[in-house]
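Before I ask anything, here is the structure I am working with.
Every protein chain but one is kept in place in this view of the complex.
Chain lettering (A, B, C, D and E) follows the sequence in which the chains are written, and residue indices restart at 1 in each chain.
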Amino acid sequence: MTMVPLIDYRDASAEVRAVYDDIMRTRGTDWINNFWKALANDPASLRRTWESIKQVMAPGALDPLTKELVYLAVSASNGCAYCTASHGAAAKKQGMTPQMLAELLAVIGMANETNALANAYRVPVDERFEKLF
Amino acid sequence: MTMVPLIDYRDASAEVRAVYDDIMRTRGTDWINNFWKALANDPASLRRTWESIKQVMAPGALDPLTKELVYLAVSASNGCAYCTASHGAAAKKQGMTPQMLAELLAVIGMANETNALANAYRVPVDERFEKLF
Amino acid sequence: MTMVPLIDYRDASAEVRAVYDDIMRTRGTDWINNFWKALANDPASLRRTWESIKQVMAPGALDPLTKELVYLAVSASNGCAYCTASHGAAAKKQGMTPQMLAELLAVIGMANETNALANAYRVPVDERFEKLF
Amino acid sequence: MTMVPLIDYRDASAEVRAVYDDIMRTRGTDWINNFWKALANDPASLRRTWESIKQVMAPGALDPLTKELVYLAVSASNGCAYCTASHGAAAKKQGMTPQMLAELLAVIGMANETNALANAYRVPVDERFEKLF
Amino acid sequence: MTMVPLIDYRDASAEVRAVYDDIMRTRGTDWINNFWKALANDPASLRRTWESIKQVMAPGALDPLTKELVYLAVSASNGCAYCTASHGAAAKKQGMTPQMLAELLAVIGMANETNALANAYRVPVDERFEKLF
Partner (left out) sequence: MTMVPLIDYRDASAEVRAVYDDIMRTRGTDWINNFWKALANDPASLRRTWESIKQVMAPGALDPLTKELVYLAVSASNGCAYCTASHGAAAKKQGMTPQMLAELLAVIGMANETNALANAYRVPVDERFEKLF
C-alpha cells in the first residue's frame, strides 16, 4: 500500500537505527511509527526531517501541547489522514481532552469556512491589518 | 476589487447594524473589518457566520489565544491572505509575541512538509493510532 | 507580473488568431481576456484548453448557468483569484443575480467547513452511500 | 477509524436526539449518517452545524438540486471522500442523473486545470472583470 | 466504492473500445486501469481527457521521465492517492529509480513547507523575479 517498503528496526542500518533510537528516547516510547519507517528508505531525509521536527516541536515560547494542537489542526485541515491520526495521538499524550479536541475541530471548521468566503468574495485586506509588528 | 460592494455602517440596514454593533461590542473595537462588510450584502449569511464565530471562539476548554493561533495556522496554511492578516492581528491582540509567531510559523511549515510526505509515501496509519478516545 | 508575455490579437500568429476568433465568436464578445493571452505563448496548449472548455461548457444535461455556477464555486473554493473574477463575470452574464451569488457563496463556505470537519473527524463513509448508480 | 466514537440514536442524549429528529424530519429519512454521529460528541457543534446547513441548503434563489450540485463539486474538488459520497447521494435524491453527474465532473476537472494554469502563469485579473455588481 | 460503475473492455461500446485500444497501443500495455474505466461512463470525457493526456505527455522539450516525475510530484502534493499510485508506476516504467523517488519526495516536502511559509509570512515578490522571460 505504501510507495516504499516500511523498514523495521531489526532490518535497519546503523545510520537508521541511530535516528530511530533518538526518536524513541526523545518521545519516551519503545516503538517507531510507520512515517519514519517509510522515510528510512532515504536515510538523509529521515535524519533531516527528524532533526527539524525535534527542533520545531521542542518547548519554547509555545508549549508542547499548543504546538501539537496546531500541528493537528493543519494536518486535519489539509486532509492528511495519516498525520491527523498520528498528531491526534500525540496531542492526546500531551494532554488534549475530548472537549479540547471538539473545540479544536470547531475552530478548524470555521477557519476553512471563512477562508473560503474571504477568497470567494475577494475581500481586500484592511489597512489597519497591514502592520503587524 | 471585491465581488460585491463593501457596506459601511452608515449605509447599512438596521438588521446589518445590529450585527455590526454586536461585533464591535464583543470585540471591544469601534470599527468593522472588510470581511463583514462584504458578507453584509447577504444579511442572513452575515448573522449566521458571526453567530457561529462568536460561539466557536468564546473561551472554553481552549483559551482565546490558543484558538486564535489555531485559526491563524489554518488560514496561513490554506494561503488565505485576508484571514492570515486579520487573524494575525487578532492573535497579536490576544497576546501573541513575535517569538510565538515565529514558532507557530515553523510548526505550520513542518506540518505542511510532513503532510505532503505522508501522502506522497502513502503511509498506512499505524494500528496503535486508530483508537484515539 | 505574469510568467510570460500576454499576447495581444495584433501580435498573434495566424494559429493563435484562429483560436481567438473562435473564442470571441462562441462567446459573442469582441475582446480576449488575459488567461488566453498567457496560454497563447504555447499555441498547442491554447487550442487544446479552449477546445476542452468549449466542449465541457456547452449546454447539455446541465444548463450553461449551472455550469458557470459550479465553475465559479470550484474556483472560489480553490482560492484562484483570476478564475473567481472571470467566472464570476461569466456567471453574471448567464443570469446570476446578487442573491444567487450570495447563496452560492454560502454553500461554498459550508462545504469547505464540513469537508474539513469530515476529514478532521476521519468519518467513515456510510454503507448506504457506497452504491450511487 | 474515526477520531471519536460514533453516537447512535439509542445512546444519544435528549439534546442530541432533538437534532437527530430535526435532521430526519427535514430530510424525510429514518436514519442518521456518520457525519452527524461524529459531531454529536460535541452537542453545541452538532446543533450549530446542522442549523447552518439547514439554512444554507433551503430553497432560495438557487433550487435544492443546484445547491447539492455545487456542494458535491466543492467536496469532490477538495478531495473529501466522505462528503463526495454523501453529497453525491443527496444530489441523486434531488434528481441528479448519471449524465448530469458526468457533466458536473467534467466541469470540476476543467476548473481545477484552469485554476492551476491561471495561478501558474500568474495571470493578472482583467480590468473589465473587476466590477462585478 | 466508486461514484460510477467501472466499465471493462468486454462491456464497452465501440466508441469506448476505440479509446481503450489507443491507450493500450500508445502505452504498450494490454490492460486498462480503473481511472479510464470510470471515465468511460461519459465517452466524450474519456476521449477528451485521453487525447489531452496523450498530447501533453508526448516527448517534447521535456523528456517523458521528467514529465512523469512532475505529474507524480503534483499528484502527491495534492494528496491524490490514486494518481500518486498510478503515476508512481508510470514514472518507474520510464526509469525512475528508488533513489530518484526519494529525492523527488524530498523536493515535494520542502516545496510544501516553503510554500506554506511564504504564504504565512505574506512575503512580497522581489522586483527582480517579476520579469521572467
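Simple rule for what comes next: contacts are C-beta pairs under 8 Å (C-beta built on N, C-alpha and C of every residue); 3 or more make two chains touch, one makes a residue touch a chain.
Note that the structure is a prediction, hence the values are computed from the model and not measured.
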Visible chains that the absent chain touches, using the contact criterion stated earlier: A, B, C, D, E
Contacts of subunit A with the absent chain, listed as residue ranges: 1, 3-5, 44, 48, 52, 55-56, 130, 132-133
Interface residues of subunit E (partner: the chain not displayed): 1-4, 31, 33-35, 38-39, 49, 52-53, 56-57, 60-62, 66-67, 69-71, 73-75, 77-78, 80-83, 85-89, 92, 97-104, 106-115, 117-126, 128-130, 132-133
Contacts of subunit B with the absent chain, listed as residue ranges: 79, 84-85, 88, 98-99, 101-103, 105-106, 109
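By definition in this document, only the chains that are shown with their structure count from here on.
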Steps in the shortest chain-to-chain touch route ending at subunit D and beginning at subunit B: 1
Chain labels contacting subunit A and also subunit B: C, D, E
Superposition rotation for subunit D onto subunit E, Cα-based, multiple of 5°: 120
Distance from subunit E to subunit C - Cα centre to Cα centre, in angstrom: 21
Geometric centre distance via CA averages, subunit E-subunit B, whole Å: 34
Junction residues of subunit D, two or more chains touched: 1, 3-4, 44, 48-49, 52, 56, 78-80, 85, 88, 98-99, 101-103, 106, 109, 130, 132-133
